[in-house]
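To start, the structure itself, in structure tokens.
Here the complex is missing one protein chain, while the rest keep their positions.
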Amino acid sequence: MEHAYLGIDVGSISTKGVIIDKKNNILASRYIWTQGDPIGAVKELVRLLEEQFDKESYKIVATGTTGSARKLVGTILGATMVKNEITAHAVGTTTFYPEVRTILEIGGQDSKIILVENGVAVDYAMNTLCAAGTGAFLSSQAKRLGIEVEEIGEYALRSTHPTQIAARCTVFAESDLVHKIQMGHPREDIIAGVCNAVAANYLNNVGKGKKIISPVVFQGGVSKNQGVVAAFERTLGCKVIVDPNGHLMGALGVAILARRGSGRREFDFAVENMEFRTREAGCGGCSNHCEIICVYRGDELIDSWGNRCERGARVH
Amino acid sequence: MAEAKMRNVSFPRYAEYNCAFKYIVEQALGCKYVMPPVLTKRTMELGTKYSPDFVCTPFKTMLGSMIEALEAGADTLLMTHGLCRLGYYGELLEQILRDLGYQFDFINLSEYDMGKKKEYLRIVKRFNPKANPARFLARFMEGLRMTEYVDEITCEYYKNCGFDATDGQYKQAYQDFLTAMYTAQARADVEAGYRAAKRAMQSVPLDKPQRPLRVGIVGEFYTAMDAFSNLELEQKLADMRVEVHRWMNVTNQFLRYGSGQKNLRVKIQDLCRYDMGPTSTANIWYARECAERGYDGLVHIKSATCTPEIDVMPVLQNISADYKIPVLYLTYDAQTSDVGLMTRLEAFYDMIEMRKKVL
Partner (left out) sequence: METQTIKIGLPRAMLYYRYRVLWRTFFQELGMETVVSAATDRDILERGTALAIDEACLSLKIYLGHVAALVGQCDYILAPRVSNFGRHRSMCTRFESTPDLVGNVFRGSGQKFLSYEVDEEMKKKDEEEGFVEMGKALGCTAKASKKAYKQAKKAELGQHKERVQKYEQQYKKEGMKVLIAAHSYVAEDPYMGRAVSDYLKRVGVIPVRADMVDREAALKRGKELSPTCKWEINREILGGIAMHQNDVDGIILLSAFPCGPDAMVNELITRRVKGVPMLNLVLDSQSGTAGVETRLESFIDIIRFKEGKL
């Protein structure tokens, strides 16, 4: 039986999973919405992956998790590798694009840039404070304009005179947008304006002071948006590569990291039928009131985290 | 104050310096010191609620800490002067607290001309009319000595604690040292605590590779040094087995370079000709120093809207480009969750670690 490796990326908006063989070929992959329930999403994802997976020829010997819920999901799945999404993306992308020099990534709430030299990440930056210009911003603006997120790109490409939208911060951008709507700008021009603003905001914030060298790979949920891709290409003056599997890059990266890692543990698809729950226990030790997350399988406590201090040990 | 009633003095929480404030207030000024409670989420909530929106975060932290100090029995609050917005903290903090209805005496160093020696005596007399200037000076110097010890031991601690080969003896030694400083009442206590800490820390076996990962910390004077405010960044990095180096502290900034940092500027003349703000010269000098020493990365820490540190960033970007040293830029607002920080730090660690293997 051949060895296979599972990688799961649980983000705030979507949950992605892949199973690869030892040559990094994709054996199964799925992409679903997280909908605020990472545990439910992962169980569903595992069920969907199982449908595609050839259990007769392969067995999963290592599992990696990444994304904002990596720890929780890692506990539930018994992961052998838990990695942050920046590293996972860098590893995934450099595996498939060994020549890449710049990785742009815009996800649901985070955006980041990774600079690569000789296949190794040498510098990176992430959005500082606010979520302006991220996927969450795009979807809230789409809602305001009464269209689906998936339609944004299509609308944007139809525009010939994109509207100027100030996108320095979500609050300012929204009020600006409302005015543009009320002033009667056509919808496709406003949408194209929003896409331009996302690209401009990204380059002014995350990309500031970073030398963007081609080849450039763009990924994350927002890379599905043709309007933003076009805006990047126009501003950077070079081709921007969007991999059809770009949304899976984090999951792929962490599957590769799991393969490279030393941990081995056969994955059991039965998790999809197990009952997991989390409980938030407020620590009363001090007025930090740390929210401690306890994870249970059935009634058994399998892990807990979230306490930030050991201050009880100090006199002052 | 003509009556003999002893003042209950407080100064907001600031890194691990409150032991020295306490020592100076009690031993040098002959007042009682009210230790403000350790900074928590509640402190930040209080501070944020009553602060103007885009004031820098230390203002919010200090406002929260002052409210908690008043609740803990302080009747006299002290606020320092400063070269950036810090110099205006005092007046606005006092106004906000008075508008909230708190009653207290406020000693704001910005009201005094700190360039004049005579003014210091006036300040001392305001705390305690019966204070003896000679005695004050002697014990004040002891308080400064304590500050230097705190800085030296803290610096040592973050350099090595990630490589503790025991189950936490190194950290224990550091905690014991702080306890000794927070309870010291005389010079002998300070000296004994310092010596004990040196001995204890030297005796802990370390498991450090020949060439560990080394990261330099630069940034804004409050947030870069206050562990609560930077969400314990230094401890988090150290726990990943990184040597954490920070030059910026009270000793280096004020006690050793009180009369200006002319000699630090010599080495960075090609990058900047003047002081760009209160800590720019030291930060730029140290960032280049770390780059030249071949450190694996730099972390730049500032609170949101900190003007001087925003202005230092283009210089750091140039240093980063010249020496190919990655810089992680972190902006801290009044948030108390460290989820985002962990992601960034883990990725930073992975990157400098993988880079080191290749380069």
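Order of writing sets the labels: A and B. Residues in every chain begin at 1.
The definition used in the following text is that contacts are C-beta pairs under 8 Å (C-beta built on N, C-alpha and C of every residue); 3 or more make two chains touch, one makes a residue touch a chain.
What you see is a predicted model, and the numbers here were worked out from it, not measured in a lab.
Q: From the listed residues B:Glu26, B:Glu111 or B:Glu148, report the one that touches the chain absent from this view.
A: Checking the options B:Glu26, B:Glu111 or B:Glu148, the one contacting the hidden chain is B:Glu111.
Q: Sort through B:Gln169, B:Gln235, B:Thr305 or B:Gln335 and give me the one touching the missing partner chain.
A: Answer from the full complex: B:Thr305 touches the omitted chain.
Q: For the chain left off this view, which of A:His3, A:Arg158, A:Lys208 or A:Arg297 is in contact with it?
A: A:Lys208
Q: Over the whole complex, note the residues of chain A touching the chain we left out.
A: Residues touching the hidden chain, for chain A, are 128-129, 164-166, 168-169, 172, 175-176, 179-180, 182-183, 200, 203-205, 208.
Q: Hey, which chain B residues sit against the chain that's not shown?
A: 52-56, 59, 83-85, 87-88, 90-92, 95-96, 99, 108, 110-111, 113, 115, 260, 271-278, 280, 304-305, 307-308, 310-315, 317-318, 331
Methods note: only the chains that are shown with their structure count from here on.
Q: Enumerate the contact residues on chain B facing chain A in the complex.
A: Touching chain A: residues 18-19, 35, 37-38, 40-43, 175, 178-179, 182-183, 232, 304, 313-314, 317, 320-321, 324, 326-331, 333, 336, 338-340, 342-344, 346-348, 350-351, 354-355, 358 of chain B.
Q: Using the touch rule from the top, collect the residues of chain A that touch chain B in their complex.
A: Listed in rising order, the residues of chain A that touch chain B are 68, 83-87, 90, 110, 118, 120-126, 128-129, 208-209, 211, 286-289, 308, 311, 313-316.
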